[in-house]
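Shown below is the structure under consideration.
Note that one protein chain of the assembly has been removed; the remaining protein chains are unaltered in position.
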Amino acid sequence: MEPMMLRLGHEIQFEIPAPVAIVALLNVHPSRAADLRAPDEVQVEPALSIKTFLDSFGNRCTRFLAPKGTLRLRNETLIHDSGQADPVAIDAREVPVQELPIDVLRYLYNSRYCEVDRFSMIAVELFGSAKPGWSRVQAICDWVHTHVTFGYQYARPTKTALDVYTERFGVCRDFQHLAVTLCRALNIPARYVTGYLGDIGVPVSPSPMDFSAWFEVYLEDRWWTFDARYNEPRVGRVLMATGRDASDVALTTSFGMANLTHFTVICEQVTTPAVATAI
Amino acid sequence: MEPMMLRLGHEIQFEIPAPVAIVALLNVHPSRAADLRAPDEVQVEPALSIKTFLDSFGNRCTRFLAPKGTLRLRNETLIHDSGQADPVAIDAREVPVQELPIDVLRYLYNSRYCEVDRFSMIAVELFGSAKPGWSRVQAICDWVHTHVTFGYQYARPTKTALDVYTERFGVCRDFQHLAVTLCRALNIPARYVTGYLGDIGVPVSPSPMDFSAWFEVYLEDRWWTFDARYNEPRVGRVLMATGRDASDVALTTSFGMANLTHFTVICEQVTTPAVATAI
Amino acid sequence: MEPMMLRLGHEIQFEIPAPVAIVALLNVHPSRAADLRAPDEVQVEPALSIKTFLDSFGNRCTRFLAPKGTLRLRNETLIHDSGQADPVAIDAREVPVQELPIDVLRYLYNSRYCEVDRFSMIAVELFGSAKPGWSRVQAICDWVHTHVTFGYQYARPTKTALDVYTERFGVCRDFQHLAVTLCRALNIPARYVTGYLGDIGVPVSPSPMDFSAWFEVYLEDRWWTFDARYNEPRVGRVLMATGRDASDVALTTSFGMANLTHFTVICEQVTTPAVATAI
Partner (left out) sequence: MEPMMLRLGHEIQFEIPAPVAIVALLNVHPSRAADLRAPDEVQVEPALSIKTFLDSFGNRCTRFLAPKGTLRLRNETLIHDSGQADPVAIDAREVPVQELPIDVLRYLYNSRYCEVDRFSMIAVELFGSAKPGWSRVQAICDWVHTHVTFGYQYARPTKTALDVYTERFGVCRDFQHLAVTLCRALNIPARYVTGYLGDIGVPVSPSPMDFSAWFEVYLEDRWWTFDARYNEPRVGRVLMATGRDASDVALTTSFGMANLTHFTVICEQVTTPAVATAI
């Protein structure tokens, strides 16, 4: 597709029964900063003192103390997108662990929802004889995509890759957790991603829009986008945050009670690069 | 006790059936660099090209490709120690999440062996009414120390904090994982530590020496040492590595088969600061 | 309340993609046979050769091979009910294991959703000092009722007592599994029950009717009804099946694919003991 402009944003509302600290990852990832065509600032109501920072994974975060009452988080911006689908590089090779960049190593380890230690033999049995490199990662995506059934009713906060592997039902995050874990169990660095993924170049989904999850794999000399949920190259992904798994990149983490009462997300192509408007 | 000199080191041997990448954390932590009185360099036999680096937690690491055959890792050094037991600061307060230093935040989250999300209610029920701050952390240590029974036969690589909570048996690492998880579930930053802990000022243990695990908690304005296994201030801890849990700070992580055939650790007081000798 | 007549029944429909064996527990329990005022026979459409039998727990079961296509199971009957609420006997004592009737012993053991072995210490810590007997069981019900939040969205087929204990959300069956497990961990025999529970003498629930789950505890010299979900004596329970846990007493167990497409349950007081009519 042609280069395009995307309008994206969200509006999230909580009822807060008592003051509570919140960390939010509601900005576009620094790697896309140059593509922004409008400010990308989280607006918090009521007005609060907020702190913005980069976390240990390099994601843009916002921290604040939410007072008792209604809390509204909003952000809407415009971003330029290449219009290119996720690149495919079927010759990209696996990098031996001893040659990986140092900062990539941590994506080989266990994490809360990715029990690499419980998948070592399963991963080898399923994919040990697949052709190393891109093909092997694609085989993992194909397997997860085929063997797991999507359904919003199967979401739960504590579901791990092993749960997904035995239950075979899940949401976006569950597909990616299982694929990430299988990659790591084969010594292929993999990290979890959250971001915007509009229905660009595909039929519009009847469900309300939500944030999406996909994952990245380090092959050859860089990170590549994979998505065990949709399992086809897509146009218009906008990366927000990467981490070891969903626990690292929750859109909002509340350190106490916060009841979600409203939630909308948009991500759509705009033909005229209009001024961002309220959603 | 008086300031003292500690001789410490290890010798670890593997049989390697096929070339395998290994990452090792076998150095003293950078925070203790100024105390070293002899070189602290991992010796690898056979001689290999090794890469040393700091990981994302700030630990000194070594990476190399081990060839087929016998692999021997050794390190022995001398370190000056204050002779002071772990400090106690019963007035140290809990820091509200919105005031924590940014780089401390990640120690509030879930990790592989610390399922914070499954302990939120349990932690509140057990310790929600304890006096916040040092007293609460001490109450957690007391509880874990009293309710979990130590035994080497209870070690297993996949044991999580929830397993420890239900089984009530474990080794060092299990005690600390449970305590760390309970702290985090109460929004108190806690991180896992591995290091040397000799029998200094306490009766000599009849078991062969091993590396030890303890944990650190962020209170007031710094990290403090706690140990749910021994649960008393000790002299002569030498920190090697900190991380979210044992998965982050394994002494050696092999990305393939490596069969441990020999393992010795020493950590003892030396009256004359002698030249380091072979163990 | 006065003695009364209850009309109860269900209609369940499946789409069967390929012939599949089904075992159903859709009759009133033999212990209530004398109260029946109309036939209690499962009607299967299409007409099939069915086998009825008592399982190892004494429940009335039906087994058949469902052909490809639509399968409809219906049953409707009339039963006389005492109108009395669940009896309360606050002096009922716990029976020492060595004095329990032999056929009660099996309700002390582990089962799929009741991991008694993982609750031994937790149960003692929570209820070890409660007054033995009825009071202790009531304390368990009170705790589960208070600490677990009901919601249909929290149902899942593999959820165990330990999951309920950590997640604190669930449906009927989850409340009872946790309470059953805590009882057994204290050497109090407890078994899982499914049956009809209409809104008799209580406000009518806005949700569509469903089968209900409760549990029974052996104290003094008999089994007593408890219900950690509602946690108050109720009128009009009609027992269908008892077992170790939900796995033993599923309304229908399909040994292959069977997609549920329709499901209604009724249980209501009828003033005139009318002839049973279609629902």
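For clarity, chains are labelled A, B and C in written order, and residue numbers in each chain start from 1.
Basically, contacts are C-beta pairs under 8 Å (C-beta built on N, C-alpha and C of every residue); 3 or more make two chains touch, one makes a residue touch a chain.
What you see is a predicted model, and the numbers here were worked out from it, not measured in a lab.
Colleague: Which of these touches the unseen chain: B:Q84, B:T158 or B:S205?
Modeller: Only one of B:Q84, B:T158 or B:S205 touches the chain omitted from view, namely B:T158.
Colleague: Please identify which residue in C:D55, C:D199 or C:E268 touches the non-displayed chain.
Modeller: C:D55
Colleague: Please identify, in ascending order, the residues of chain C that touch the omitted chain?
Modeller: 21, 23, 51, 53, 55-56, 63-65, 96-98, 102-103, 105-106, 108-115, 117-118, 157-158, 187, 247-248, 253, 255-256
Colleague: By the contact definition given up top, give the residues of chain A that touch the hidden chain.
Modeller: The missing chain touches chain A at positions 115, 118-119, 121-122, 147, 162, 165-168.
Colleague: Using the touch rule from the top, list residues of chain B that touch the missing partner.
Modeller: Given the touch definition above, chain B has residues 153-154, 156, 158, 166-167 touching the missing chain.
By our rule, only the chains that are shown with their structure count from here on.
Colleague: Compute per-chain Cα centres, compare each with the mean of all protein Cα atoms, and return the closest chain.
Modeller: Looking at where each chain's C-alpha mean falls, the closest to the middle is A.
Colleague: Residue numbers at the chain B-chain C interface: does the shared fraction exceed half, giving same, or fall under half, giving different?
Modeller: same
Colleague: For the sequence-identical pair chain A and chain C, what is the superposition rotation angle on Cα atoms, to the nearest 5 degrees?
Modeller: An angle of 180 degrees brings one copy onto the other.
Colleague: Could you tell me the distance, in whole angstrom, between the mean C-alpha positions of chain A and chain B?
Modeller: Going by mean C-alpha positions, chain A sits 32 Å from chain B.
Colleague: Which integer distance in Å separates the CA centroid of chain A from that of chain C?
Modeller: 42
Colleague: So, what's the distance in Å between the C-alpha centres of chain C and chain B?
Modeller: Taking the mean C-alpha position of each chain, the two centres sit 49 Å apart.
Colleague: Give the residues of chain B that touch two or more other chains, as numbers and ranges in rising order.
Modeller: As it turns out, chain B has residues touching two or more other chains at 118.
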